[in-house]
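A single protein chain has been omitted from the complex, and every remaining protein chain is retained in its original position.
Letters A, B, C and D mark the chains as written, and numbering starts fresh at 1 in each.
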Amino acid sequence: MTNMSRDVLHTLSSTSIEKCMSCGRCSASCPVADEMNIMPHQFVALLKRREVEKLMESNTLWKCLSCFACIERCPRGVEPAKIVEASRLAVIRQQGESHISADEIPKYLESESDLPQQLLVSAFRKYRG
Amino acid sequence: MSVGEFKPLVVAFCCNWCSYAGADLAGTSRLQYPAEVKIIKVPCSCRVNPLFVLRAFQKGADGVIICGCHPGDCHYSTGNYYTRRRITLLYSMLDYLGIEKGRTHLEWVSAAEGVKFATVMNKFVEQVYELGENRRLEDWRCKS
Amino acid sequence: MKRIGVFVCHCGTNIAATVDVVKVVEAAKLEPGVVHAAEYPYLCSEAGQNMIIKAVDEFGLTGVVVSACSPRMHETTFRKAAAKAGLNPFMVEISNIREQCSWIHKDSKDGTEKSIILTRAAIAKVHLNEPLHPGESKVTKRALVIGGGIAGIQTALDIAEAGFPVDIVESTPSIGGKMAQLDKTFPTLDCSACILTPKMVDAAAHENITLHTYSEIEKVEGFVGDFTITIRKKARYVDMKNCTGCGLCYEKCPVKKAPSEFEQGLIKRTAIYTPFAQAVPNVPVIDKTQCIKLKTGKCGLCEKVCTPKAIVFDQQDELITEKYGAVIIATGYDQISLEKFGEYSYNSPDVITGLEFERLTNAAGPTGGDLIRLSDKKKPRSVTFIQCIGSRDTSKRGKPYCSKICCMYTAKHAMLIRDKYPQIEVNVFYIDVRTPGKNFDEFYRRSAEEYGVNYIKGQVGKIIDQGEFLTLQSVDMLGGKRMDLQTDLVVLATAIEPVKSVRIIASMLTASIDTNNFMTEAHPKLKPVESPTAGVFLSGVCQGPKDIPETVAQAGATAAKVIGLLVKDKLMTNPCTAESNEKFCNGCSACTKVCPYGAIAYDDGIVHVNKALCQGCGACAVTCPSGAMDLQGFSNRQLMAEVDAICR
Amino acid sequence: MQELMKAKAQEMLSNGSVTRVLAWKKGDFETNPEPAFFTKHVDDMVYNQYCATNLSNFMVGVEKEEGKTLVFLKPCDTFSFNQLLKENRISRDKAYIIGVGCEGVKVIDEMQETGALLEKCNVCTKIKHMVYDELIGEDVTRRVTDDPLTRFKDIEAIEKMDAGERFAFWQGEFSKCIRCNACRNACPPCGCKKCVFDNDNYDTAQKANVTTFEEQMFHIIRAYHVAGRCTDCGECTRVCPQDIPLHLLNRKFIKDINALYGEFQAGADIETLGPLTDFNIDQDAEPSIVYDRG
Partner (left out) sequence: MYKIDKDNLPELFKFLTKNGTDVFAPVRKGNQVNFESFTDEVASTLDLDTLKTVRSPKDFVLPQVEHLFDATIENKQIKLETSPLADKPYVIFGVRPCDVKGIEVLDNVYLKDPVDKFYQARRAQGVIISLACTNPQQTCFCKSFNIDAANPQGDIAIWLINDSLNWKSLTDKGANLTTQVKHLLQESSDIDEVEACQKDIQLKIDALPYSRGLPLDKFTPDKLLEIFNDARWDELSKACIACGTCTFICPTCQCYDVKDYDAGKKVKRYRCWDSCMYSDFTLMAHGNSRNTQKERFRQRYMHKLVYHPDKHHGEFSCVGCGRCVNKCPSSLNIVKVIKSFEVDN
């Protein structure tokens, strides 16, 4: 994990984090920022300082809803959501196992919880290596 | 021509008020673009005569690019409107005669667009690289 | 036979770092016609120029090539040096081996080889240069200022003080511009009207200044020293001579539907109105889209009450054509529109911009100066300012630049609130507070430290108007937590941009303008107040965001430049003009049709070029099939010689 | 029609209203009449389907001579007359124009008819005289096609080829060129007093096509100089001894101008600005259109 240098993440997220002027609008716009231990603007700042381990262990990877509000509001075109997504993919691929397994899905389907299938499909895409 | 790896020669006609200033801005911002590009300063893009474009190809150029002010920004108010028509017809004729389209280009670059100038030059030289040496519009006497 | 001297500059290390200057000199020596070649660390320096002057005498040079920085930097310097040595200045050619070679090619071999080629091209061109002598054209000793804000007024006053007549053209009914709308001005907090109105009155009273308010530029012809400009004075429907400014008419006017532009639309204004009390000229204007009389022929109340009978319903637009030597663009700015920034719900009455806040707190403003929420007219318990709305934004929605003045005026607003209503809590969301001027940072720190303004490093993602209060979904980056701050009134520090009409004025004057609609200056450091188009000068925000102190300082600089031009009796005209060779001219007069300046006249089989009008663009030289029409300084042979030298 | 013309010519010559008559004189073969000036009698004047020359071109020569000239112009020649008028090379009051009908001009090879008509006659849409004082026999003018686009068919054929084929095609055609300048001298708008190719003053003088480049250069620049001024009168193709289809070059410019800047027929009138001395700020296409249109 440690040698996951910034460049790998940089290419994965295909966005240049140098553009960030740390204005904080991404975190301000993020609906789940308060539940994240590393807020989007901190995520980008830490990535700039290559402290990749903190990012990997943060719960931000799993809290992020990919609603892309941060991308929409960022005045400098930094696209924080893509960085989070890249880090999440890196974690999933790294550990070889995923955050959600196939056999968990049926229980969501039958139970009375009216989870929309689309949510399950996208969760499956996001959380499996 | 130097033997071995082919190095294209690109002649750029830049208008003094906008694109030449854009080139200078690219310089002050230290934006790299290939040394194959050589710039000739003309008062306005409307000063570029098709004779000069053909002359450049005859004498050994592999690509010719003309830069001028954005329509509406011309220092002489209507200069680049004429350039636009003349050069469209010239490029259309060259294409009609089978000359590769990639050898000629026209770009509007304002004095504030140093970045655009560098990107355009990089892209154009690369395009000329792919086309290789200018064979279809060459004068063999100027080559040996 | 041509005797050419080549001088290659090191420019310290700017050139020497990636170009082997000695090799360039050696290569230049081999060129035909070159009798002397030398290099020098700083050719543009006194010593460098003297070296050239000495060489001209010593080697009897007839042509000089300087391989150094861009001709746009020091062409005039080297031409003056040559002139000192008795050589015609137009026998000097510059080859640009810095901006267009050493700075952009890391590989020294490429850089050197290219410098040799560019020098060779300049040598080939000098071989064909002929001595050119600038012509002369007269200077009309009158200036035109477009825009009546503080920039226009100050420039006009300074020019008028020097004894030259100045016309100010202002599109709104009164001069004063944005500054008239402000309450206090930073950093000294003196009342904006108190320092502006005296200048407005001086401008109106000054015998050298004529005001054309409620007017626009219709047409521009000519060029530096000899502009012929037509001004359209829009019909005010009020006779300016006998109106006394008593104000009876706009008191009686029954129509009060149009939002007052001056009050940023916070209140409505009558059909016949003056923008604000201290308007100069204090003559009302009838808005023909509102006035019932003009629309349907009924009413006419204002005419009845007007004792001096100044109301003229059938007044027509008036076209005035005047000759000017110089034109100053001082068109000022507007705040950008916020319709693309839905997240700040600017449509809510309690979310206002900085200018609207100025009107709210202004004693002459719609609320007589007391700060209230526009929704329920109650006094706000807390006011929150948000910085950089639309500024420093590279997405298509906003402006990539910093608008420069917002941090200071927000600190001013915050300080004024805390001073007048100590119980109101004031927050400011900022990215970084930029207060670099003299006494500026002290001013900002006083507002934070002495007046307890709560500066929060962070931004607002979304504003939700919940009736009694507004919720700001925001983040406190230093505290590292998201916040949903509740406040009663939000003031957005909105980005500023040049007025939309400046693009039309720029194209009329063929002055270059950049993609953000700011006028491009001839050189950011060497010529900041002139446009590259000779005779066109820039004053105020039209050239770039700036505050009032800078604007007034720049206005003075612009005036100085204009005075420098108007004081001359005649101007040296550009000698690189077109010339027709009568032997080869077919008389087809295609050239007369493409000349933007109408400088070519056809008579009896051949054409003649009026050297005073010709600006040397070269359109005619290319239209002429037989090549009879050629351009001095950039002739067909010279340009082809450059092409040959480059391709050799 | 010929008799009517001769009678009119003789009448105007004798009553002195014109000093000379510009028409065709009988050649030593039935098929090779030559353009000629008649000053006294018009006995051996002829007009038939072998009279190909565009007489407007000769009016430039007599512009300086005093007295009026009676000239017989076919419908397509009148466009050239207008074009020369627009460029002050001739003056309207020095010419008395009789528009004559035209049944198409026959192609002659070795003094024999080949049975075909000139290329321009097969696509002719110029059936109305643009400028004239009088008309004789204009109703015989044959109407070939109403579709003005037939004349662009061959050009479209070439445009459909790929770049390599186009280059080979034109290389073949240009290599035939012997630089006899007949195309230049027969072309009414291409009548500079001193052509750039004859003029060493501008370092562009070029007497022979020494290399393939100079072949291309001559024809590109010649077509470019008459772009927007060429009335498509077909003289260049007719006079070329090497049968190079030169009209395909000039007509390509006409096709481009019509497509990009709106229908324009040079010589239709003497007021409208030529396409290359005019512009349209917002509608003019960008040069990159050449690359995008495939």
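We adopt the following convention: a residue touches a chain if its C-beta (ideal position, glycine included) is under 8 Å from a C-beta of that chain, and two chains touch if they have at least 3 such contacts.
Because the structure is a prediction, the values reported are computed rather than measured.
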Next item on the list: Using the whole complex, pick out the displayed chains that touch the missing one.
Entry: B, C, D
Next item on the list: Return the single residue from D:135, D:161 or D:182 that touches the missing chain.
Entry: D:182
Margin query: On subunit B, where is the contact patch with the chain that was removed from view?
Written below: 59-60, 139, 141-142, 144
Notebook entry, point to check: Touching the missing chain, which residues of subunit D?
Noted result: 27-29, 32-37, 53, 57-58, 61, 109-112, 176, 178-182, 184-186, 194, 198, 205, 207-210, 235, 238-239, 241-243
Checklist line | Hidden partner chain, residues of subunit C it touches | finding: 30, 32, 644, 647-648
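Basically, only the chains that are shown with their structure count from here on.
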Checklist line | Distance between the centres, which are taken as Cα means, of subunit D and subunit A, whole angstrom | finding: 73
Item checked: Between subunit C and subunit D, centroid-to-centroid distance (C-alpha), Å -> 53
Notebook entry, point to check: Residues of subunit B that touch two or more other chains: which are they?
Noted result: 50-51, 72, 78, 82, 86
Check: Using the touch rule from the top of the page, what residues of subunit A touch 2 or more other chains?
Finding: none
Next item on the list: Using the touch rule from the top, collect the residues of subunit D that touch subunit C in their complex.
Entry: 87-89, 190-196, 199, 201-204, 225, 273-274, 276-278
Note to self: For a test of understanding, state which residues of subunit D touch subunit B in their complex under the given definition.
What the structure shows: 158-159, 163-171, 196, 204, 210-211, 213-214, 216-217, 220-221, 223-224, 227, 249, 252-253, 256-257, 260-261, 275-277, 279, 281, 284-291
Note to self: Which stretch or stretches of subunit B touch subunit D in the complex?
What the structure shows: 50-51, 54, 57-58, 71-72, 78, 81-82, 84-101, 106, 136-141
